[in-house]
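Every protein chain of the complex appears in place save one, which is left out.
Entry: subunit A
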Amino acid sequence: MGETAPTRPERRLRITSVEVLCVVLLVAILGQSWLQSVFDSPALRTGATVFVAVCVQALPFLVLGVLISGAIAAFVPARVLHRVLPRRESAAVGVAGVSGVALAGCECASVPVARRLIGQGVAPAAALTFLLAAPAVNPVVIVSTAVAFPGEPGMVLARFVGSLFTAMIMGWLWIRWGKLEWIAERALRRLPEVEGRDRWKTFAETARADLVDAGGFLVLGALVSAALGVLVPGEWFGALGDQLVLGILVMAILAVVLSLCSEADAFVAASLSALPLLPRLVFLVVGPAVDLKLFALQAGTFGRPFALRFAPATFVVSVVCGVVAGLLFLGGAR
C-alpha cells in the first residue's frame, strides 16, 4: 500500500536548485571567517580585488546591453530591421560597422545586442560586424584614447580605422566562409512578434533571460582574467622596448588576457611608455575585439563551436589590422 506517492508527487522532498542555493548561502555565511582567512594571502587578495573590479566595471554595461536586447525583441519588429539594412549582405556589413559608433558601451554590452539582432533576422555577418565595431569605435572610446595620448592624433585615427576594418573584414570573412550551423540554435530562435501590453512582458522577460545567460559567462571571464593577471609576470611589460615583433605579439596576448574595458585600455597603453607606439596600438585594437571575458560571453551566447572559430580568427585579423593601421597613420613603428 505504499503506492500513494504517485498521486501526490509534489509532496515528495525534491532537491531543486532553490534548496541547493539556500545550502550554499548558509554554508558560505557560516564559513565566513574561514573564507576570509583563505583570502589573507597577498596574491589571492589582489586576485580577488581584480576579479570583483572586472565584474563591477562590466556588469552595468551588460545590463545596458540586455535592456537594448529586450527593447529590440519587444519593440523593433523584424520587418523594420529588414527595411533599414541594405539587402546585399556585404553592404549591410558596412552599415553595421559604421553604426557601431552609436552604442557607447564596452564590449559586454554588444554581445546580447548582436545575438538579438541575429534572432530578429539580421544577417549574421552584419550582426557580428556590429558586435566587433561597437565597443571599439564609439565616441567614449575615441575621446578616452585622445585624452590618454595627448599630442598623438595619429594614435586615435589609427585605432579607429584599425578597429573598424577588423570588424568589417570579419563580417566579409563570415559571408565567404561562415556557416550558420556553428551558431547555437537558441541564439537563432526568433521570438514571436507581440502587440500592446505583451510587449512590456517580452521586454522584461528577454532582458531577464539574457542577463542570467550572459552574466555567468562574464563572471567566468573575469575569474580567468584575474587569475592570469596575477600570474603573468610584470616583467612582460618592460624589457620589450627594442624587440618590436615580440613586443607586438606580447601586447596582443596581454590584451586578450587582461580583458580590460575598452574605455580604459587606452590609459593602460599610455602608461606603458617603455614600448614604442605600434605594439601599444595593437593592444588597443585587439583588446575590444577579442579577450577572455568576451570569449566566455560569446561561447555562452552563440555556442562553443562558434567561439572556437570566431575568436582566433578575430585575433589574427585584429593584429594585422592594428599593424597596418599603425604603419599607415603612425608613420612606421615609433
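Note that a residue touches a chain if its C-beta (ideal position, glycine included) is under 8 Å from a C-beta of that chain, and two chains touch if they have at least 3 such contacts; residues count from 1.
Just so we're on the same page, contacts and distances are computed from a predicted model.
Missing chain, UniProt protein name: "TIGR03943 family protein", from among "Dipeptide/oligopeptide/nickel ABC transporter ATP-binding protein", "Protocatechuate 3,4-dioxygenase", "TIGR03943 family protein" or "Type-4 uracil-DNA glycosylase". Contact with the omitted chain, checked across A:L35, A:A91, A:L246 or A:V316, is made by A:L35. Only one of A:A43, A:A91, A:L180 or A:V316 touches the absent chain when the whole complex is considered: A:A43.
Shown as candidates are A:A207, A:A252 or A:V317; the residue that touches the absent chain is A:A207.
For subunit A, the residues touching the absent chain in the complete assembly are 16-18, 20-21, 24, 28-29, 32, 35-36, 39, 42-43, 45-46, 48-57, 59-60, 62-64, 67, 144, 148, 186, 201, 204-205, 207-209, 211-213, 215-217, 219-220, 222-223, 225-226, 229-230, 234-235, 237-239, 258-261, 263-268, 271-274, 300.
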